[in-house]
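Let's turn to subunit A:
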Amino acid sequence: MLRVSNITVRYGQTVAVAGVDLSVANGEVVALLGPSGCGKSTLLRTIAGLETPASGSVCWDSLDMGSVPVHKRGFGIVFQDGQLFPHRDVFGNVAFGLRMQGVSRGDRAERISELLKLVGLDGYEHRKVTQLSGGEQQRVALARALAPRPRLLLLDEPLSALDRELRDQLADDLARLLRSSGTTAILVTHDHDEARRIADRVVTMRKGRVTS
Partner candidate 1 sequence: MAWSAAALLPLGFLAVFFAWPVLAIITLGLREGGLDTALTSSDTWDLVAFTLGQAAASTLIAVVAGLPVAFVLARCRIRGLGLIRAAVMVPFVLPTVVVGLAFRAFWPDGGVVPIVLANAFFNVAVVARTVGGLWAHTDRRAEDAARALGASRPRAFLNVVLPALMPAIGSAAAVVFLFCATSFGVVLILGGARYRTLETEIYLRTVELFDLSGAAALSLLQFTAVLAVLLLGGLARRRRETALQLRGREELARKPVGGEWAVVGVAAAVVVALFTPVVGLVLKSLSTRDGWSLAGYRALASTGDRGTLAVSGLDAALNSLRTATDATAIALVVGVFSAFVLIGLKRSGGRLAEALDTALMLPIGVSAVTVGFGYLVTMDALPGDFRTSPMLVPLAQALVVTPLVVRMVLPVLRSVDERLRQAAATLGASPARVWVEVDLPIVGRSLVAAAGFGFVVALGEFGATSFLARSDAPTLPIVIARLMSRPGALNSQMAYAACALLMVVTIACVLLIERLRVPSGEEF
Partner candidate 2 sequence: MKRILLVALLAAGCSTAPQAPKSHEVTLATHDSFVVKQEVLDEFQRTSGITVKQLASGDAGELTNKLVLTKGNPIGDVAFGVDSTFASRALQEGVFAEYKSPEDDKGAQRYKADDSGKLHAVDIGDVCLNIDPGALAGNEPKSYEDLTDPKYKDKLVVENPATSSPGLAFLFGTIAKFGENGWQDYWTKLKANGVKVVSGWEEAYNQEFSGSAGKGPRPIVVSYASSPSAEEGRTKALLDTCFRQVEYAGVLNGAKNAEDARKVVDFLLGEKFQAQVAEQMYVYPSREGVALPESWAKSAPLPEKPQTLPADKVRDKREEWVEQWRKLVQG
């Protein structure tokens, strides 16, 4: 399980996250809800290891992650706007994490087609990512993040760049997907409805602090 204790993150003089504690149990999906600029994304990035906290600790199963570099934490991330690798096709994007783990070629193909089925992009393997719609790009990003079976999935406003209808549909898909795969996840969002649809538990943040 994830245990975040008394984390503070500063950018120069401004305090983005002020002494936050947070625990996420295995298999649990927690939503971090709050207005933009409340520090929720910063908290997420700190958990991933992309920001260095001024104080406090991030632990996974009692192991302190402080000295573990990003690529060895085993935490996956999905950004708001996908950030797919433009020079690789859908297959290449989803395969990336598997290649890093040294998964064999055959196993990779199998896992990828399974994941694409899961996110509803069956048969999209050799599409160029730059030619996908926004919703499709996010699905690929999700599949890419899930492929190496991360112990924790971090979702940074994964749906907010999409239009309303698509968002609702994807939110349901996402909820189902996280449940069915038993993934431990933190979802950052500013949308109450979305938070409630997807998460088991909602934590609200305001001005760098957890308020509930």
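Selection criteria: all candidates are chains of the complex that A comes from, given by their letters.
Operating definition for what follows: contacts are C-beta pairs under 8 Å (C-beta built on N, C-alpha and C of every residue); 3 or more make two chains touch, one makes a residue touch a chain; residues count from 1.
The structure presented is a predicted model; accordingly, all values stated were derived computationally and were not measured.
Participant: Check each candidate in turn (1 or 2) and state which touches subunit A within the complex.
Facilitator: For subunit A, the touching partner among the candidates is 1.
Participant: Enumerate the contact residues on subunit A facing candidate 1 in the complex.
Facilitator: 48, 50, 69-77, 79, 83, 85-89, 96-97, 100-101, 128, 130-131, 141, 144-145, 147-148, 150, 154
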